[in-house]
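Apart from one protein chain that is not included, each protein chain of the complex appears where it belongs.
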Amino acid sequence: MVQKKQIMSSRDYILSKIRNTPRDKRPLPEIPDFKVDGELMDRFKRSLLMNKGEIVDAKQLEEFIDSHQFKKVLSLSEEFRSFSNLDIPDDAHQLADMDVAIISGQFGVAENAAIWLEERDMGLRALPFITEHLVIVLEKDQLVSNMHEAYERIGKGASGFGLFIAGPSKTADIEQSLVIGAHGAKSLRVVLV
Amino acid sequence: MNHPTKAEEFLSDGANAKWHDETLWFVRDKRDSSSKTVPEWEELRDLASRIKDNVLDYLETYLLEFEKNAKANNIRVHWAKNAEEHNQIVLGILNKHQCKAIVKSKSILTEECHLNPFLEKHGIEVVDTDLGERIVQFLNQPPSHIVMPAIHLKKMAISDIFHEKLQTEKGNDDPYYLTQAARNHLREKFLAAKVAITGVNFGVAETGEFVVCTNEGNADMGVHLADVHIASMGIEKIIPKREHLGVFLRLLARSATGQSITNYNSHFRSPDTGKEIHIVLVDNGRTEQLAREKFRNSLKCIRCGACMNTCPIYRRSGGFSYGSTVPGPIGSILSPGLDLQKHSSLPFASTLCGSCSDVCPVKINIHEQLYEWRQEITKAQAANAKSISMKIANGIFAVPFAYKISAGMMRGALKFLPDSITYSGLNTWGKQRDLPELPKETFKQWYKKNRS
Partner (left out) sequence: MINKKNIGLFIPCYVDQFYPNVGIATLELLEKLGCQVSYPLGQTCCGQPMANAGYERDTIGTTKHFLNTFKDFDYIVAPSGSCVLHVKEHSPTVPGLESEQYATQHKIYELTEFITDILEIDSIQGSYPHKVGYHASCHGQRGLRLASASELHETPFNKARQLLQQLDGLEWIELARKDECCGFGGTFAVTEEALSVQMGKDRLEDHLSHDVEIITGGDMSCIMHLEGIARRNKTPLQFKHIAEILNEAIS
């Protein structure tokens, strides 16, 4: 009988190489409470401006949509359902020429204006990226101070896709000149309700 | 070609070198200001460093946990020992889906694996979608910086290549105009691609999810429109828990560009209905680096690029002078582990000023590792001429009498050698610098006369 030589899989090879490396057993550090008390709203607004986002109210949003006479507007936010003139398609490719998407964010982070969204907030995963302009509706009392608090808040949430979005698509790849509107949304407006 | 030669070439265009230095200094300055708005900044660096220490100590445990959780989330997990296996795995997935064109967002790992030329050889069109990467791809160049791939180019050069490739107006070098041209061009590519490749910033063992950070949104444009998402991830990119993302995301963008966070931070946990996500876990020399105790913690790197922006050498010699996928200080401690001979000049491309270690968000002792690599390299090149002269020097310095004699000879020589010799090509110091004037007596001679 010919003995078959067992060839180690790459997985096992890598794992065994790691196992065969003597190392310490340093424990994970505790993350202290870095929460900042005080005015979260002001910090959030300042952070958003730094990221080239804007805060608008309902009236300004209406003016924005009216004045541009956008053809394809999709609102997943109950608040602004009336602006919506299309439904979520089956395939994201059909969103290629959409003008405005209005969605609701779960909460915002004051230190950097990141807003947490999960799959169910987006309708389609591609929506916040492919739309020309993005509007996120955020409840005023849904702010946390920093990213530690943010992940505490997300907790064990198990959405297939989650996103911290902090501003419009931007690039500085040409001579470090900041350009808003690289591949994704050319603007981000946040409506605080 | 070694680093000094390429650095000299880079510096020969003085205006461009000055621009490069000032532009990167500006980014470092933004990083400094931004980090100082976070009171607990140094504490965060320390936490990040200790989390990564723990990751390296329990790497196999976290990788297995990650694999288990990712699989449970319907993500397909592949393991690659080296670049070749990584590339074959990617090709296999593309072939299975009969895919002939892909979009790829920034992934230094795929650069390290030379994935693009490999796939192109197999008839697959690869479109890099990060603006900077698309620019250098048009020029058949590698990125010169891991965060700002086209930082070595002036906008007119970009205008010229866009005119040729994207038919933009000749001479129009307005960054907004050029970016819009790229946007329209890449939009078509995004809409057409069936498979999208991304890198990975962090893989979370606890959840099996992975996080990709961009400002342009190109990674998401690619993967959400494609049917298949392939994520290439170095095995050291693992972190234990979701809560650790809080630490790393606070550090990453602030260190990289001074922003408080990247605009898009996508957490991929399971594929969308009817779609596929593949993760390729890549070793490619990482387990060897893990086994090198002195250099192990170079694997903590989160690829922010801060050490490049702060490095007085990188700023004045450009990314290409390093001749390695990852340039700059971190590249100079990673690359010798991959090919000692090829990269032997890199650990010497430093004054050991230590700025890299002080900006590093995970506190890698980069300048100390540069010093340690120097020791390894000279051991590997034991027959080198420099070694002999150094041994002689050591012999001299160890024996006071010999030191006195030789110093006296040196002083004598300096006094009587004509300028033409001290300043000739043989005397590199003297090419652009005067030598100090020789005093009439040494301190030792003075001391003997005046104090003893």
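Letters A and B mark the chains in the order given here, with residues in each chain numbered from 1 onward.
Keep this in mind: a residue touches a chain if its C-beta (ideal position, glycine included) is under 8 Å from a C-beta of that chain, and two chains touch if they have at least 3 such contacts.
Predicted, not measured: the structure shown is a model, and the values here were computed from it.
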Which displayed chains the unshown chain touches: B
Contacting the left-out chain: of B:K71, B:K170, B:K342 or B:R433, that is B:R433
Which of B:D32, B:E125, B:D160 or B:D174 sits in contact with the chain that's absent? B:D32
For a quick check of understanding: of B:N69, B:N201, B:N218 or B:T310, which residue touches the chain that isn't displayed? B:T310
Spell out, residue by residue, where the missing chain touches chain B. 3-4, 7-8, 11, 17, 21, 25, 32, 35-36, 38-39, 41-42, 310, 312-313, 316-317, 347-355, 357-359, 371, 374-375, 377-379, 386-387, 390-391, 393-400, 403, 407, 410-411, 428-429, 431-436, 438-439, 441-448, 451-452
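Just so we're on the same page, only the chains that are shown with their structure count from here on.
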Rounded to the nearest Å, the gap between Cα centres of chain A and chain B is 27
Along chain A, where are the residues that touch chain B in the complex? 9-11, 13-15, 17-19, 21, 23-29, 31-32, 34, 47, 50-51, 92-93, 96, 109, 111-114, 119, 124-126, 128-130, 146-148, 150-152, 154, 158-177, 179, 181-185
Spell out the residues on chain B that touch chain A in their complex, using ranges where they run on. 23, 26-27, 38, 40, 43, 46-47, 50-51, 53-54, 56-60, 63-64, 73, 79-81, 85, 129-132, 135, 148-151, 153-155, 158, 175-176, 178-180, 182-183, 186-187, 190-191, 207, 209, 215-218, 220-221, 224-225, 235, 240-247, 249-250, 257, 259-272, 281, 283, 287, 290-291
